[in-house]
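Just below is one structure, and these are the notes that go with it.
A single protein chain has been omitted from the complex, and every remaining protein chain is retained in its original position.
Let's turn to chain A:
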Amino acid sequence: MPIPNIPNEILHNILLSLDRNEIEKCQLICQKWLQLVDTFVDTLPLYKISVMVLEEEILSSSTLYMPNIIHVHVTLGRNFPLLSFDGKPYERDENVQESEAPLKIHEIDEDRIKALKCCVVEKCSNITTKSKNVEKAFSKLFEVGGQKITILNYQANEDLETFSKLTSNYINVKEKLKSTFEVNKFDEDNFFTNPPEIPTPPEKISLTLEIFQSNIYDQDLQKLTNLKLVEPQRYSLAFPWIHVSVDFFKNLTEFYLEANPTTLVNTMKFRNFYAGDFSDHDEPMGMAIKSFVEFLEGRKCPKFSINLAEYRCKKEAFGSFAKLKCSHRKDVYELKRTSKHVIQVQFFTDNDDFT
């Protein structure tokens, strides 16, 4: 089956049926195929990384005079080796502000980080630390490797600044496009061969907040509005703490009633763990859902209309819920302000679903 002079269009069509690994292998066939992959690289299939986790590790040094070494590890799931960033030790060097200390990339990892451009990450999350190294690693990955992430789970530190920065790219899509078209940067001739890069936001962005206490304060909520989210339906807020009071839901509802609905996150996630003494129940029910139901029943929600059908069915299920084993369960409630503005409140009893 000798190969005649095949038009690139046909070879391109064949590559589209192959996975990324096969495509990169095809680059080794000959000059023609190498250039072919180069030409069509923006349309060809990508690697799929199912999970990417950023985690900081501090290696204590053996002597007092040597600073601790900080690594930010990026686990990329099966088939992909670990990536590491060397964080500059910050604790013992008082002259360098923690936020200024740069993250060093291992030489060997630089190619690997660049190669993330041809990957799509299904789920990306970080493990909270007190330092900013993880956040810096995040920014670096985004900057060097592109941003093709389907689900982003971000664990916020004390402030939401980095998160704002991470998402600002998506927020600025409109401005970016505007500047591309209006200012002379717009390269008309090469629009199709070299199109302007438009960042695509993840389909789902979950922001886990460790910053709040169970009493939710106005200024904390204000921070949420200040995030200036684009398409808030993509986002969800996750509250990992176990004690969620009735007042929390009350404050939250009030805040949502007053704020501009187009800037607010539509989904709230709660971990529905058993916490406390429920001696009058055979099986304990989670604190979060208990507070929520109390809130619904006590307040009667004058301004919010509850999706009644759902509530009734959930309420019935609730009676038997106490008798069930609390595993692999997800309860969903809807609070409707208008038909267009609905807050979804989700309760998870399974930790894996939550994060």
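Note that in this section contacts are C-beta pairs under 8 Å (C-beta built on N, C-alpha and C of every residue); 3 or more make two chains touch, one makes a residue touch a chain; residues count from 1.
Note that contacts and distances are computed from a predicted model.
Of the candidates "Molecular chaperone MKKS", "Skp1-related protein", "S-phase kinase-associated protein 1" or "Bardet-Biedl syndrome 10", the chain left out of this view carries the UniProt protein name "Skp1-related protein".
When the omitted chain is restored, the residue from A:Ala115, A:Val246, A:Ala259 or A:Val342 that touches it is A:Ala115.
Across A:Leu46, A:Val246 or A:Val342, the single residue that touches the chain missing here is A:Leu46. Touching residues on chain A toward the chain that is not drawn are 1-4, 6-7, 9-10, 13-22, 24-31, 34, 43-48, 79-80, 111-112, 114-115, 118-120, 122, 148, 150.
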